[in-house]
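A single protein chain has been omitted; all remaining protein chains appear in their positions.
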Amino acid sequence: MKLRTLQKLPALLAAAALALTAAPAAYAADISLKIDGASVKPAIAPIIDNGTTLVPLRFISENLGAEVSWDQASSKATIKSAGYTVVFAIGSKSYTVNGQSKTLLAAPQNVGGSTMVPIRAFAESIGAEVAYSSATHTASIDYFTTMDGTLKLTGSTTLQPIAQAAADKLAAINSGLSISVAGGGSGTGINDTIAGTNNLGMSSRELTAEESSQISPFAVASDGIAIITHPSNSVKSLTKAQAADIFLGKIKNWKDVGGANAPILVQTRETGSGTRSTLEEMLLAKESVVATATPHNSSQLIKQAVAKDVNAIGFDSIGFVDSSVSAVSLDGVAASAASVKSGSYAMGRSLFLLSKSAPTGNAAKFIDYLRTAGCQKDIVEKEGYISID
Amino acid sequence: MDSEAGRAAVSVRGFSAYYGGKEALRDVSLDVPENCVYALIGPSGCGKTTLLRSINRLNDFVPSFSREGEIYVGGTEVFSLSDRRGTERLRRGIGMVFQQPNPLPISVRGNMALPLAEHFRVPRAEMDARIVDRMKQGAIYDELKDKLRSSALALSGGQQQRLCIARALMLDPPLMLFDEPCSALDPIATYAIEDLLSSLKRDRTIVIVTHNMEQARRVADYTAFFYLGKLVEHGPTERIFSQPGSRLLSDYITGRV
Partner (left out) sequence: MAGASIVVIALIFVFVFYKAAPVIGASGVGLALSGGFDTQVSKAFYAPAGSPTPAFGMLGLIAGTALSCGISTLCASVMGIGAAVTVCEFCGRRGAAFFIAVVRLLAAIPSVVFGLIGLIVVVPLVERLFITVDMQIEYLDYFQMTGRNLLSSVVVLSFMIAPTVVSLSADAIAAVPDSLRETGYAFGMGHFRVIWKIVLPSARPGVIAGVLLGAGRGTGEAIAVSMVCGGIGVIPSAGFGLMNLLAPTLPLSAAIINKSEAMGSGHVAGALFSCAALLLVLGALFSLTARVVSRGFGPGGSGGGIKA
C-alpha cells in the first residue's frame, strides 16, 4: 500500500501542480483529433479549458510543416510556417500573428513539458480550417486538403523529383488543384521567381547577394554532391585535394591518381547550376571548374555523359547517383545520405524553394507540406535526399 | 539514198509519226532544196511542228514518240544515228529558233559564246570577233554592242529573238529550223525577223513553221500545207497561194478552215 502510494506520487504532484497553475483546467481524454482527414494521436491528449480545446503545439506544428522554437527566458514559443510567424507566451492571452497582436480565449499552458495552445486560434492564425464535431468529440484541422487552383514551380533539376512527388501527393488529395513542376536548373528557377513567371522557384544553391535582395529562400531538404565516374573506371576513391586538382585541371591523367594512362575528361554543369556553384564553393575554394571541361545543362545529361565515357569524371546530386555511374569516396568517406547527415562527407548543401514575396495560399502550403515530418520521411529521404531537422 | 535526196538539204521519205497510239503525221514525203526558205503551214495540230522537231530529233525527248520512214539531212538519215554523239553532232549542224525567245539568264555575250564554247576551245579574241560578226548577221549588233555585259533577260522580246538567232549562227549551221519564231512578237519585231530570214537564206537552208499565212507568203520560197497529219500540197509559194490545188488549201487560205 505504501509502495503504491509512492508510485502514484509523481502523478499526484503533477495533478496538484496543474491545479495550481491552470486552475479550471479539465482533461478531455475523449477528444479525438484529425489532421487533413487522418486521425492522429499526440502523446499528450488535448485538454479543454474554459470551453476551449487546447492541443500540443509542437505536434500540430510538425504536421502542418511549421517550425517551433522555444525561448526559455521569456517562456515564448515562436511558430514559423512559410507564410506566418505566430508567437505564444505561456500564461498570456495575447499572442501575435505576423507581428499583429491578438487575444486568445484561453492562455497557453505547459502540460508535462508540452506547450498546449488553443486549437482554433492557432490553426486559423496560420491559415488552416478548424471544425469541431460535438457528436463525435472530434476536432479536425484541414490545411493541405483545402487547396485549389494552380501552382507552377520551375528550377533546379536536383529538387525537381522531390517537388514532383509532393505535387503528386497534394494533387491526389485536392481535386481542384493542379501543380506543374518544370526543371531548367537553379538559374532558371531563380530568374523565373525574380521575373514572377512561376509561383515557386527551386534552387540547389545559395542565392547571390543580388538575388537575395529580390526573393526569399525556404530550405526544404539537403543534399550531398557526389563525384561520379564510369563504373568500370578503376579509381574508386580520391582525396579531397586530388578531386579538387582534377576539377581545376591540375591533374589531367588517370594514372596520376592510380588509374590507367588515359585522359581525365572533366564534365561539368553550366554556369548558373546550383550543383556546380556548390561544388566550386565546397571543393574548389570558389575557383572555377577548369575551362576545358565539357558543360552540361542538367543532372541527367552530365550523368549520361559520365556513364558513356570510361575516362570521364563529373559530379551530381547524391540523389541522382544510380548504377550507371559510380560515386567516388572522398578522403575515404563514401558519398551517401548517412555520411552527409552525419557531417563526415565533404560536400553537403541545402535545397531551397524560392518565393518572390512572402508566400501565401498554395505556395505557402506547398512549402509547409514539404516541411512536414511525413514528407521529409516519405519523399525527401525516399528520393535519396537528406531531410531537414 | 536516192539522187534527189542528195541534192536536197532535207529530204523526208514516207515519214509517219505517233505520240503513243495517236498518229501525228502520215506518210509524208517532201524535199527542201538548198538555200531557200521552206514554210510548213497548216492549222494547229496538223503535224507541222512534229515534222520540224523530227528533223533534229528533238522529239526524242518526248517519251511516247515513235515514227516510221526516213528523214535525210545533208545526205545522212537522221534516225540511223544510234549513238548519243552522232545525234549531238547532227544537232550541232542544225540551228534552231523556238517560238518563245529563250535567252539564258546570263549576259548577252555569255549567250553568244555558249554554243561555240561548248564544243570548241576558242581563243578569246577569235571568239569576240565571231560574236561581233554573228551579231551583225543577226542584225542585233548595233543595238546591243554596248550591252554585251548586261543580262539578256533585260532585252525586249524582239531583241531577245534576234539574239537567239545570232546565237544559233555561232555554229554556222547549214540548216536552220524556226518554230513559229514571231508568234510572241509585235509586228515591228516580226518584220525585223522576216528581213533577217531573207538575208540568212543566202548561205543556208531555212525551214520555218508558221501559222501566219501572210508571213509564209512574204518570206518563203516553198510552202507545204499540212492538214490533220497529212501533207496536202506543197510547191513554190507563189503557186500554192495563187492556184491552190485543193479545196482544203483554198479554204485555209481564205480563212474558212
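Just so it is clear, A and B label the chains in written order, and each chain counts residues from 1 on its own.
Following the convention adopted for this analysis, contacts are C-beta pairs under 8 Å (C-beta built on N, C-alpha and C of every residue); 3 or more make two chains touch, one makes a residue touch a chain.
Just so it is clear, the structure is predicted and the values come from calculations on it, not from any experiment.
Colleague: Which chains here would be touched by the one that got left out?
Modeller: A, B
Colleague: Among A:288, A:344 or A:387, which one touches the chain that has been omitted from the display?
Modeller: Hidden-chain contact among the options goes to A:288.
Colleague: Thinking of the whole complex, not just what is shown, which of A:72, A:213 or A:232 touches the missing chain?
Modeller: Once the missing chain is taken into account, the touching residue is A:213.
Colleague: At which residues does chain A meet the chain that is not included here?
Modeller: These residues of chain A touch the chain that is not shown: 184-188, 190-191, 194, 208-211, 213, 252-253, 261-266, 270-273, 286, 288, 291-297, 308-309, 311.
Colleague: Residues on chain B that touch the omitted chain in the whole complex?
Modeller: Listed in rising order, the touching residues are 56, 58, 61, 84, 88-92, 94-96, 98-106, 114-115, 118-119, 150-151, 153-155, 157, 160, 164, 168, 171, 184.
The working rule: only the chains that are shown with their structure count from here on.
Colleague: At what distance in angstrom does the C-alpha mean of chain B lie from that of chain A?
Modeller: 92
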